[in-house]
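Shown below is the structure under consideration.
Shown here: the complex without one of its protein chains, the others still in place.
The block that comes next holds chain A.
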Amino acid sequence: MHIPEGYISPQTCAVMGAAMVPVLTVAAKKVNKSFDKKDVPAMAIGSAFAFTIMMFNVPIPGGTTAHAIGATLLAITLGPWAASISLTIALFIQALLFGDGGILALGANSFNMAFIAPFVGYGIYRLMLSLKLNKVLSSAIGGYVGINAAALATAIELGLQPLLFHTANGTPLYFPYGLNVAIPAMMFAHLTVAGIVEAVITGLVVYYLQKVDEENILYKFSYRLRGDNR
């Protein structure tokens, strides 16, 4: 789901980057207010977890690959705003050191995977809780919907490129496939496989976090799950 450099136009990169500025500004304010230094390791663990989980490529029928993100898991455990920061930092490192996703495209990739995914996933999680589903199931469904929302956003950003940016004779300047190709391809990969992987990981970790004792460093990761408000 990481948009590589050159796949979307500089204009698109600028718009998506601009969209992420208010998100990260609000996130920084919220986190600075409600978190303190003791929570920073939890955010770091969340970020490192998302980074690592994204390395586990899973095969998609048809010869491509995809991966889970852990976005909804982070949103549930850290709150969606802190999750947004943690995911953005993971994406930044991926782009900077490993060329996974473009540096210019970091705004778009953060918008999809560090804003859409955690917030949609968290919203669905809360909705499922209000429908009296248990936390494990709610988090799994949230994870499934969250990653698919991000995949859809990615597909739209890619698919718009040949429509908006082409030479005088219609040759695409950037991503060459339109919405009619990009949306089915991205959604197939994430509705069938990556979404399931995201759902299972999210549900399993939430199940585990509900059980950890106070000695465990992950205990502070789970106070939201236990309903402590601090």
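Everything that follows uses one rule, which is that contacts are C-beta pairs under 8 Å (C-beta built on N, C-alpha and C of every residue); 3 or more make two chains touch, one makes a residue touch a chain; residues count from 1.
Everything below uses one rule, namely that contacts and distances are computed from a predicted model.
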**Q.** Among "(2Fe-2S)-binding protein", "Sulfide dehydrogenase (Flavocytochrome c), flavoprotein subunit", "TRAP transporter small permease protein" or "Cobalt/nickel transport protein", the UniProt name of the subunit that does not appear here
**A.** "Cobalt/nickel transport protein"
Q | Touching residue (missing chain; options A:Phe51, A:Trp81 or A:Tyr144) | A | A:Phe51
Q) Of the listed residues A:Lys38, A:Lys132 or A:Lys211, which contacts the missing chain in the full complex? A) A:Lys38
Q) At which residues does chain A meet the chain that is not included here? A) 1-7, 9-10, 32, 34-41, 43-44, 47-48, 51-52, 55-60, 63-67, 89-90, 92-94, 96-100, 102-104, 154-155, 158, 165, 167, 171-176, 182, 185-186, 189, 215-218, 220, 223, 230
